[in-house]
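Input: a single structure, listed below in structure tokens.
The other protein chains are all here in position, but one chain of the complex has been omitted.
In order of appearance the chains are A and B, and numbering begins at 1 in each one.
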Amino acid sequence: MLDRRRTLKLLAGGAIATTGMMFIPADPVIADIRRQGKKRLAMVIDLGRCNGCKACVVSCGIENGNLPDEHRTQVPQHSVDLNGKQYVFNLPLLCNNCDKPSCVSVCPTGATFKREQDGIVVVDSQLCIGCNYCIQACPYDGVRFTHSATGTVDKCNFCIQRTSRGLLPACVETCTGGARVFGDINDPESEVSRLIRQHRPLVLQAGKQTSPNVFYIGLTQDESNRANSINSPQTWQR
Amino acid sequence: MDRRDFLKAGSVAAVMTTGTLGAKAATKASTSDAEISRYAPTSLTPEYYFDQDKQLVENPEQRFAFSKCFGCFNVCGARVSIDNKTDKVLRAVGNPYTLTNNAGQPFTMETPPKEAMLQLSAVSGLSQSNRATLCGRGNAVPDAFEDKHRITRCLKRVGKRGENRWQSISYEQLLKEVIEGGDLFGEGKVEGLRTIHDNPALANPRYPDFGPVKNQLLVSTSSEQGARADFLHRFVKESWGTPNIGNKDSYCGHQQVAGCALGCFDAVDEMALPQVDYEETKFAIFIGTNPGLSGNGLNVGSRRLAKARSDRPDFKYVVIDPILRSLTSEVDNSQGEWLPIVSGGDTALMFAMMQYIINHDRYRRAYLEAPSQACADAIGEINYTNATYLVVKEPGHPLFNQFLTAEACGVGEAEIKMVIDKATGQLVTGESEQPAELFYKGKLAIGNGVELQVETAFSLLKHRVNETSMRQLSERCGISVAKIEELAKEFTSHGRSVAIETNTGCNASDGGQFAFAMIMLATLVGAHNAKGGMMHMGGVGYAAMYDIYDGPLYNLMDFEHASLTGFNAERSGDYELSHEYQQKLAKGLDPYPADQPWNNTFVQDNSGELLVAHANKNPFQFKAWITWATNPIYGCSGLQDQVEDSIKDPKQLGLIIALDPYINETNVFADYIVPDSLQYEQWANSRMWGSEFVGDVACVPVVTSRNVKTAQGQEVNMEQFLIDISKAIGLPGFGEKAFKDVEGRDLPIHEPADFYVPLFANIAHTGSVLPSPTEEDIAFTSVDRVLPLFKARLKPEEVGPTAYMLTRGGRYERVDERYEGEFFNPMMRMDTQFQVYNESLARVKDSYSGEFNDGQPVYDVDRFWDGSAVRALWKVNEYPFNLSTFKLHLRSPYSVALPRITALGETNYIHLHEDDAAKFDIKDGDRAQVLSPKGKYIEGIVQADKTVARNTIVVGMGYGHWCFGASDLEVDGQVIPGIPSRGTGVCPNPFNIVDPSRKGASLYRDKTFGSTARHGVPVAIRKV
Partner (left out) sequence: MSEVHWGLLVAAYLFLAGAGAGALFISGALVLSEKVAHAHHWSTAKFSAIAGLLLLMLGTGMIVFDLTSFQYGIFNGDMSKLLRFYRLFMTFEPSSMMSIGTWLLTLAIIFALLFCFSFKRHDQETFTSRGYALINLILAVCVASYTALLIGDIKHNIVWSNSILVVIFLVSAISSGAAVVLIVKTWLKQSDPHHHFAKADSMVMLIELFVLGIFVYVIANVSKFYGLDNLLGMATSAGKIWWLGAVVVGLLLPLLLNLTSIMGRVGVSHAKEYGIAALTLVGAFCLRYSVLLAGQSY
């Protein structure tokens, strides 16, 4: 777990960029989603309000019955040098519940699909055979994994058991910094819509063309292009 | 000075939060339960949901309740969902009524619980900024109940102490053995508690001033356990009557709380720990703390910080600490900054800033010139200081180093001090409504032809901060002169709307002096009680504000208290009143130095020092030790090897009883373990650390304890044990006539509810009496399960208001208007005379040298008790680094037992700057040993980068357990294997230094307060 090489690669800026990369704002993605006019649940994460406390990680595990070392969400942390000064970078990661998910099309049994009514990408545990093809297809490393209690693929589904019942996802409910905000991107009154209007957030690895539904306020273009992993070694013990 | 004097009871503001809730309703119909079970097969089922009409629909298989979080010592309010079938807490989140979980807007007490849940839900469409949270530790607590290493039976030691082998025995057998004693382990006769208590002889005739044999009962515990701690203290002090109760505060960081108070009260034994007013401050300095990551809770601290930095472009902050942590985010790099500081260099930085501010006249002159409240009122300040007071500097004069009094000048009483009127230059009393001279030094005629050398407190301060050059101060703290000047300028550029906050991270031998200097910085700009400045009323609970044990309904302390005589064994009190001092004088010997250090400032109640006294057999050894929910062997810097042999030996300490659900590094030496209940199974009432407003979390057991029961069918826990031994020995305060109601009727205490039910009733009836809850509130919050306990003990009319409090998980005084003009409102202010010169401190003598303390902050090198310099003994070339430690935000004294916490980090690290590491051929990821001058070392993995101050080695706490489930536990011949993930990493406490200038076993002490110090101490590093 404490493999130095991986640590360096994933954390010390060695993580790979997807392309040479020009600026890719999230606006076209949002416009695309809006054009459909349907309810589209999304999360906005304000990195300026994230303090790396990992309350979300723990509450997610408890809520969704994952083993302590299986994570639907994680907050990799590392230090950053900006003009000779040291800062910390906390990056909450989870399934992006993409609008154009690359995991869905590859599924041979139709177990994973994007729900019409709210846009959540779910895995039907009764259909999944555990071929791991979707795990390979997803460019966001580690957001899909095999749940050791079911033998089938698991991932963040925006706490569908809660969000389809009028409640907030567990991670949002317990986010101590108030960084995670959840709602319908197609409801102009929603808090996520307001934040998106105000901050023009970025998505992760826009170059992968998956149109994520998780938006980050405060992310730089360079950071958004990196391929971070939920399974990054947890060496930030501070 | 009693802060209660400055506060008056607030009332619960009657703001009903109803109104229309916008947005679209969620519909259950859109996704069927069958679908959910396919998509989320391992997820929990919510404890309730909202239907299309936004009506809360309860899940019949679960129940909802409010409780208290005990993932750490910040004591936040929790809301939990419980499975009815298994009686297991499924999940815990924050309580929206409590003040620690919500920045700014906790829900009013009037909000019905279901309405509160609606407001927290997605269907409400309300802003999600008002969510009620728990941090990572709090979320992980539900796993604690099923822990294989949890103790639920009464255990008796098998084999030698510390072998972690036990047999289970009945509660009744345990009671009998600890009370009556006997040859319990085949190791010889052990004195039982009854014999110890009833023996009127002196514990040690050589030290008659340390009291009778019953003082040879030592009790150790931790603070922040609210009413449960009060229950224990009531037993120790008022029922048994021993002064020897230790807690963890004084080896945690108490000197900084006491040091802050030196700048706030004319006293040496007060407490103050101001917080930043995040909502309005323009510039905040966090030194020795990362907001929310130590001390004031994460739920409120980091939340408010996050809000301030993202919502307010005019907010800036600096975190000054030896190590970069999670709260100086690169996203806010224009607003926030981490400034590395050499461990132990904090006072130097404070002095350097003061030097710049005073020399460049950047202090708030008018504020400091006000000698009285009247003058402050006249110039628009809320408080005043003693900056203009004249200190007598005439050697030999009875008032030498004290303020010149009106009495000495023949113009009034001794309490009134003298100043020089600014306009006329005349000597006038400090009651003057006119500004006084800030700088005066010289001979002064005080009447009767007497001339005295006097100097104003502020002039002395100016002199004091200029004793060391800026360059030297800069070198000591490792921060450049230019940066210090920049900090000082920024701190003096926003009027009163600046703040500086610390929390247990400035723990060198001058931690008390640092905190005194830190408060002085705030005094220089008049930031106390100011909007955007220093908020002094954080974390005040009902117990501190009101006498909740003494009415309005029940007087829980109304019984004949046991006699309590003698100094405590760690020598708290005035050395010159001691037998030792008198004897030395009688023999014509120099009474100084004292044989062992005395705490003549603050009563430390230091578990560590009490054990050191035991190890030294001075003044005596303890005969019995009861330890509850505390772990000094693991947690107290330097302690382990000083005292462990004297604890292990049954001949030196006859009887050790642990009250705990876990076997930790300390109570592994116990002879008997009484299983204590875990949180959610406990009664609880406590203040909330970090909360701005007055409020208590209060809760009943919401799940049934897993512990064994007594023969009478009561749950075994700390309270039941203390009740039963008190009843058996015949101690007052328990049993049939344990306390009285206000009408004077005797009431009994036979089980915990007998104590907590009347206590809760008192809180509910304090100030304005709470209303009664609806049946719906009671049923929804599961209070109906415990209502019979209340009905059986309270008068019918008292039940409603008390239950009302429980349906909200506590009682909280909401403040709708935080400010009054440029200051906090009176309820949130600590109005006092701020101290530029603390006369009380100048009256306290050092127990080694016999010299008086200085009335102002002192900048000095680190020194041992005998005054010799630490670095003169352990030189820089041998030990080139200063050690620092810190609290990891996911680790607490308990969190190692939580698998979801240990899964988030395999190990802690030895942190140092990469350039320092390179000098020793060490790279990031290498293994290395950190060597202490004590001859011990810790070995771990190095993290070497640019995020650590130079010349400093930093190690986080909470790892490196060798008990607490990390090692094998044997009960009745069955081995419960140790869990490897609990023992990973290193614990920096046992290897840390002690004070070689003291006799025998010792701890390294704060020079002013005697608290255990652990930072800025010399260490070396060696690659493995």
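In this section, a contact is a pair of C-beta atoms (placed from the backbone, for glycine too) under 8 Å apart; a residue touches a chain by one contact, two chains touch by 3 or more.
Keep in mind that this is a model prediction, so the values were computed, not measured.
Shown chains touched by the hidden chain across the complete assembly: A.
For the chain left out of this panel, the touching residue among A:61, A:119 or A:139 is A:139.
Hidden from this view is one chain, which touches subunit A at 9, 14, 16-18, 69-70, 102, 105-111, 127-133, 135-137, 139, 141-142, 145-146, 150-153, 208, 229, 231.
Throughout what follows, only the chains that are shown with their structure count from here on.
If you average the CA atoms of subunit A and of subunit B, the two centres end up 38 Å from each other. Only residues 1-2, 4, 7, 46-55, 57-59, 61-66, 68-69, 77, 79-82, 85-90, 117-118, 122-127, 147, 149-150, 154, 157, 159-168, 170, 172-179, 181-184, 187, 189-191, 218, 234-238 of subunit A touch subunit B when the two sit together in their complex. Across the complex, subunit A is touched by residues 22-26, 28, 30-31, 36, 38-46, 49-51, 54, 90-91, 93-94, 103, 120-123, 125, 127-129, 131, 133-140, 142-143, 292, 298-299, 302-303, 305-307, 309-310, 323-333, 336-338, 340, 886, 888-890, 899-909, 924-925, 941, 943, 945-947, 956, 959, 985 of subunit B.
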